[in-house]
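The complex appears here without one of its protein chains, the remainder shown in place.
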Amino acid sequence: MSQETLQDFIGAWIGKMSEIVQTVTGSGPIKYLINWSRMYALWPVHITTACCSAEFGAMMGPRLDPERFGMQAVAGGLRQCDLLIVEGTVTKKMAKRLKIVYEQMAKPRYVIAMGDCACSGGLFHDSYSIVNDVHKLFPVDVYVPGCPPRPEALLSAIVKLREKIRREEVFA
Amino acid sequence: MFLGEMYEGIKHIFKRTFTMKYPYQKLLLPKGFRGRHLLYMDKCTGCGICAWICPERCISMVPVTNDKEYPQNPEKRFPQYWYARCCFCHFCTDYCPTGALDYTPDYELAEYDRDLLLWSPERLSRPTTHIGEYQSVIHDNQGVTYEPVPKTK
Amino acid sequence: MTANPPTPTIASNEAKEPSTMDVSVGPQHPGSGHVRLLMRVDGDYIVSIDPDIGYVHRGCEKIAEYRNYVSNIPHLERPCIIDAIHLNWAYVLPVEELQGVIVPPRGQYISTIAAEMNRIMSHLYWLAINAGVFSGHTTIFMWAFGDRDLFIELAEWLTGARLTYSFLPPGGPRRDFPSGFEQKLAKLLDYFEKRLVEYDRMFLSNPLVVARAKGIGVLKKKDAIKLGVTGPVLRGSGVEYDVRKVEPYGAYADLEFQIPTFKEGDSYSRYLVRFEEMKQSISIIRQALNKMPKGPIARKAPLVAPEGEAIGRVESSRGEITVMVIGDNSDKPYRVKIMNGSFRNLIALPYLIRNVHVADMPIIYGSLDYWPVEADR
Partner (left out) sequence: MSQKSTSREETIIEKAKSRFPEYIKETKIDNNRRVTISFDKDHVQEIAKWMRDDIGFDHLKGIAGVDYPTHKKLEVLYLAGSFSKPEIQDIIVTLKAELPKDAPTISSVVSIWESAHFHEREAFEMFGINFEGHPDLRKLLTLDNWDGPPPMLKDIKFPEMGQR
């Protein structure tokens, strides 16, 4: 069996297997189980883009304690994180690094645009060094208005994101 | 070597937990909390001072197409807020000559889609839906706890 | 011990010796915040450091020329959001000087009390993040943020917002004290004073913290003056300089308080300065609460500022904020120049973090209380 036919055979075999896996996880309890496990382990990336990080820190504090939702405070490595919270204004200089951080995160990854500046450029919408729409860099799941939004508002956004994950397709 | 610090830490085991169970316990916010705006459409004259003073120019005066009549606002132009850009400084509420704008303790405005953050005048005039009935109480040696606000107040 | 360091040698244009390696403590880092510190490392020793700032540069000064005097306040106080009222006050002082507006005494007292509350919150934020999380002391992070939330609740009751108060437009504060505010504030100050004793036992006299901070990052008095650093960094090196005493503004002229200064100039003495300042703030608030005069709190300020140039300054928790406003007889300022504490302390970073262990970098960086958003403006 020559090299090409071996690769074709393995390719076809893998294709068939992935269909089986998708049909199995696509319906019923397994999909719910996978989504439930994703919902309860949202580890945020430790990158602060601007001044909303003060309120992100306040949310990580003892009063709201997001570890009840499975959000570990400092996750360190990017591979382990699956939630990128864009905290505040994204300048052009930071946008370059933010894009790299987003690409390094493992799928499935979710993005919350926290604060006006991440949603639409907010107070500094007419500045020369700002990226106004963050959704041009990567798809954003939840927008949180407020400058800065209250820690409870951010936690309500995370509860909203969990709703979205629960109803999501496993291999979206 | 660390007995002082460990004793300090162990003492805290017997204090009450500081965490507020957020979705089930929400703080009762003071009356003047700068949350979402509340528009009284019968007082607004459509003068546009709020749009002028807004630091981000996020208020736009839009005509309202409903059958109600507003004697004080013939062209029926009311402020429309784009909450993706509003910084909640509430200069508009302070500078409004007729007092048509007010504070509400609403802060849960997160949306999946950014266009839903464009609040039309009718949506702004809906009363607040926020139910917060807990307050933080400081006990000298027990730390801080959260108790429901007594209804009598 | 660090030898007598010459002028700060910046890593980027130095010839690289074979044994050194560039480590970028970049914007994505648990311990650096929104700044990238390009560290040149030789084994476990840091040869030199080149701060690459500007990740949160939003051009506040350019935008300030396109907004009128009142709607400049929200975006001019965002740079140091943890200590928002001081930047707001520093911007408003020269504007009021240009317009010739005098804030009535009760308004001065309200601004002073709100500023001192904000100083305590800002020092608690430093204690939690810069001193706590950067050195891995998570207990003090949880304690300090817990108590900071109590102060934030009071500020929210007074001004309506948690951090971004926009509380002092030209002419005076926007609101008076709500009823019952003074009693709750006095109760919180008593509770917080007892907590400071617990902080002292858990953090300051903790042998681990002392071992990591004492004798690290020594900035002698002569160097501190030469580098022009400001705030607790300056007072930690023995220079007794505080704008509240040098040029009293608000109600500081008739309140008695000391300026805590320590001679050693190492990271530990900067910790002590901030702890003492929290105690001083508590006594300032108590004195101001007793001496509150009655009367109006604000005066109507015109929208236009005449031709001219004015410089106002304020002592924020990170140091002296100097703001220069040039008016040109219109409702928009012609030029606003902000010189705040973090940007002036930036030069101490490459100066101190040199010939030290890599593990000392977060301690020195944390003791400078460098808030990158404020430095980039």
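Going in written order, the chains are labelled A, B and C, and every chain counts its residues from 1.
Basically, a contact is a pair of C-beta atoms (placed from the backbone, for glycine too) under 8 Å apart; a residue touches a chain by one contact, two chains touch by 3 or more.
All of these numbers come straight from a predicted model, not from anything done at the bench.
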Would you list the chains present here that the left-out chain is in contact with? A, C
Which listed residue, A:Lys16, A:Lys96 or A:Arg166, touches the chain dropped from view? A:Lys96
Quick one: which of C:Val47, C:Leu227 or C:Val373 touches the chain that's been left out? C:Leu227
For the chain left out of this view, which of C:Val70, C:Leu150, C:Leu163 or C:Val239 touches it? C:Val239
Of the residues in chain C, which ones touch the absent chain? 7-8, 10, 12-13, 53-54, 57, 59, 61-63, 65-66, 97, 225-229, 234, 239, 241, 246-247, 309-311, 313, 320, 322, 324, 326, 332, 334-335, 337, 339, 343-344, 346-347, 376
Contact with the hidden chain only, please: which chain A residues? 91-93, 96, 125-126, 128-129
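Rule of thumb we're sticking to: only the chains that are shown with their structure count from here on.
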Chain pair, A-C or B-C, that carries the greater number of C-beta contacts: A-C
Whole-Å separation of chain centres (CA-atom averages), chain B against chain C: 28
State, to the nearest whole Å, the distance from the C-alpha centre of chain A to the C-alpha centre of chain C. 32
Please list all residues of chain B that touch 2 or more other chains. 18, 27, 55, 87-88
Shared-contact residues (touching 2 or more other chains) in chain A: 62-63, 123, 147, 150
If you look only at chain A, which of its residues touch chain C in the complex? 45-51, 53-55, 57-58, 60-63, 74, 76, 78, 88-89, 91, 93-94, 97, 101, 123-124, 126-130, 147-148, 150
List of chain A residues in touch with chain B within their complex: 62-65, 68, 116, 119-123, 125, 135, 140-147, 149-150, 152-153, 155-157, 159-160, 164
Residues of chain B that touch chain A when the two form their complex: 18-23, 26-27, 55-56, 82-88, 107-114, 117
